[in-house]
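Removed from the display is one protein chain of the complex; every other protein chain stays in position.
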Amino acid sequence: MGFLPANSPVQDNIEWFHNDILMPVIVFISLLVLALLAYVVYRFHEKANPVPSRISHNGPLEIIWTIAPALVLVVIAFPSFRLLAEQLIIPEPDLTLKVTASQWHWNYGYPKAAGGFSFDSLIKDDKDLKPGDIRLLSVDNAAYVPVGKVVEVDVVSQDVIHSFSLPSFGVKIDAVPGRLNKTWFKAEKEGVFYGQCSNICGVGHAFMPIEVHVVSEPAYQAWLAGAKKQFARADGVDLAQADSVKP
Amino acid sequence: MASVSEFTHAEAHAHDGHEDHGDHGHPTGWRRYLLSTNHKDIGTLYLIFAIIGGLVGMVLSILIRAELMTPGIQVFPVLSGILDGDGSVDAAKNLYNMFFTSHAVIMIFFMVMPAMMGGFGNWFVPIMIGAPDMAFPRMNNLSFWLLPASFMLAIISMFVEGAAGMKGFAGGWVLYPPFASTVGTPGPAADFVILSMHIAGASSILGAINFIATILNMRAPGMTMFRMPLFVWSVLVTAFLLLLSLPVLAGALTMLLTDRNFHTTFFDPAGGGDPILYQHIFWFFGHPEVYILIIPGFGIVSQIVSTFARKPIFGYAGMVYAMLAIALLGFVVWAHHMFTTGMSLNAQRYYVLATMVIAVPTGVKIFSWIATMWGGSISLRAPMLWAIGFIFVFTVGGVTGVVLANAAVDRYLHDTYYVVAHFHYTMSLGAVFSIFAGFYYWFPKMSGYLYNEAKAKIHFWLTFVGINLVFFPQHFLGFAGMPRRIVDYTNAYSLWNFVSSIGAFIAGIGTLLFLYILYDAFKLKRQAPANPWGPGATTLEWTLSSPPPFHQFLTPPPIPEEDEHDAPAAAAVGHA
Partner (left out) sequence: MTTSLERLSPVHRKSALRNKLMGAGGAAVVVGMIALTYAAAPFFIAFCRATGYAGTPQRVEAATTDAEGGRILRVAFDANVAPGLPWKFEAETDAVHVRPGKTVTVFFRAENLADREITAHPTFNVTPAVSGAWFDKIQCFCFTNETLKPHEKVEWPVVFFLNPELEKDESMAHVDAITLSYTLFAAPPTRASASEATRDGPAG
């Protein structure tokens, strides 16, 4: 149906719920209305039916077309709620990723147990793209997660509202300043997956992509070892902003 | 019967446009419009304003689609070079963001609302209930003239500083802080947009009070509430929505204004505030607003379907209750716009259920229109084409709304082009189709001239094909993950963006044709009879001349006893 390739049980279920439950219902309703309209225009065109009827009521019909859609909605609600619970009840995580949004890039922080480092992830300019990179989606430093593990994502913002999105994992959660939002995913297959900021945040809104590499456990450990060194945290805070006083 | 038509003919002759016999010698020239207290003249002003607003809004959207036609940023650096003297890529990106922001504000506040409520509402509500004018004619004038003022402020905002070093407000029509606060937009552009929306809101609030008083108080004797035309019901329901929701917008905007300028911290976490609170308050207004934008359209479609099927509306009472249900429910579903803000599971469950429930009364209306046509004697004149088109496209927009109502799926689709497709199907196809339907339906009455039917049909088909081509592929873009409000996209999204842009140009040509149809009608001046539409047109405006006299129903028209199966006032129109 055009969804991006699913890589998590949540996204699998989103696609199933939409393609196998919602789509048949909405396609049926749309085609039913279209067919009825086409039929009435044909059958009751003034040339075919010069004398209109005066019927303007039909109690049973009105009841049916009130109750039937309501029943359909009730039926939809069951899988809908199940999927909702699956998205919002977070299982025990194997890894907690701290994601910080700012204008206009993402910052990924790994837990102390994994090295306690963090790094900025900036979009690659068109001129820096290498074969295999994707324009507007590839970044300089991607986030790495191990395959088949529950990854909990804590999301905050440094300035305005952004939104962290990984459609292949069925993940989207707003980054709001002064508030921690949390979501999760479990990536089922290895590969490279992308997302984009999903809340208008200024001129760079279209230019702060998310790139996640899902790798095997050994590859993840190897990356961690390298990342710990590469992103070793200088102790301290960026003093350049020390004197920027908020109005 | 005879006495009714004699009465109305006599009145019509006495108050013929050019002869100022008798009553009050109506004003002429610029005073007639600047100081108008005549609901028809004010309605005309609103319609002209809406056409201008619509054209400006459409130019913005065509430029947006021109940019999105291919990957890369080609169009906007040129535009920002011309408009802001800064052709840099950053200025171009900001200008693009400012364009979609303005496009929404203009289409909502300066096109749909003025056309439906100010235009058709003012013109036909008093006539349809047998009243000579609105309850507060002078306030009516104020309501209109507040709008050009509001529009001016919105235009000014585009030329003052917004984000640092940038012009105009570029954060979406919803004005979410912190982007809309000084954090994201230190310059005054946001303040101008806020003030513009305050004034537009005031205009609509005053209009709403006017409609409520008029409809509840000034119906001709015999016109009980349940004999009012459905268009009047739709305006009444919408007026209540406006009355209750616009003040909430005013509150949110004022809080944002004081946060920006007077060091309050309603939405600033640094002072104990909460950006999410803004979203709750805004959408408490915002969701009823979308019903404000469509319910009058429902009323227009009801009038037209009944007229051109030559049958009374099927299930009149059900239609009234459906509008009431939609309006009431519209107040308790606002947070379905906020599913990704970090809401709890239970809150999301509630909003999923409540939102889906709205589909039930909406379905009742769709089926009732079809049932009205069933057994009718259908004439496919231009207004009916638009109305039938509306029924289909609004169904499509409505069902994608049901999809989005399911928070679990909204998780994926929120802030993607699927949402853009959904609301444009309900607005740009739904509301706009109903506006064109009403325009063609009532144009002969308002102007006294006939439009060219063949060209009008071409206008319909061009627009139908064009706008469907714009927005249907956007569902696919949403599935493919394309976010909204982005100036440039990764190459994988090229195909459907290209198709969508082609559709925009086709629809643009359709609009040019519409302007030509208008020009043509005023040039050729083919006289329209009082009722060009035949026995199906049973509401009171068709008993008046085309155009109607400056003042009508100075004494209320008689509303005959209603036969169970007759539409109100049907008997008053003994002959066309």
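Annotations for the structure displayed:
Here the chain labels run A and B in written order, and each chain numbers its own residues starting at 1.
Please note the rule applied: a contact is a pair of C-beta atoms (placed from the backbone, for glycine too) under 8 Å apart; a residue touches a chain by one contact, two chains touch by 3 or more.
Computed from a predicted structure; not experimentally measured.
Listed residues B:41, B:133, B:289 or B:488: the one in touch with the omitted chain is B:133. Of the listed positions B:115, B:276 or B:537, the one in contact with the omitted chain in the full complex is B:276. Across the entire complex, the residue among A:45, A:98 or A:228 in touch with the chain not shown is A:98. The hidden chain makes contact, of the residues B:255, B:378, B:517 or B:537, with B:255. Remark: the residues of chain B touching the chain excluded from display are 23-24, 37, 131-139, 205, 208-209, 212-214, 216-218, 243-248, 250-252, 255, 263, 265-266, 268-274, 276-277, 280-281, 342-347, 551, 553-556.
Within the entire complex, the positions of chain A that touch the omitted partner chain are 85, 88-90, 92-93, 96, 98, 100, 102, 111-113, 154, 156, 158-159, 176-182, 236-237, 239, 241-247.
Here is the rule we go by: only the chains that are shown with their structure count from here on.
For the pair chain A and chain B, the distance between C-alpha centroids works out to 31 Å. If you check the complex, the residues on chain A that touch chain B are 1-4, 11, 13-14, 17-18, 22, 25-26, 29-30, 33-34, 36-37, 40-41, 44-46, 49-58, 61-62, 65-66, 69-70, 73, 76-77, 80-81, 83-89, 103, 134-137, 159-161, 163, 165, 167, 170-174, 176-179, 181-182, 195-207, 246-247.
Interface residues of chain B facing chain A in the complex, by the touch rule stated above, are 71, 90, 93-94, 97, 163, 166, 170-172, 176-179, 182-184, 186, 269-270, 274-276, 309-316, 318, 340-342, 344-345, 348-349, 352-353, 356-357, 359-360, 363-364, 366-368, 370-380, 388, 391-392, 395-396, 399-400, 402-403, 406-409, 411-412, 414-416, 476, 479-481, 483, 485-492, 536, 565.
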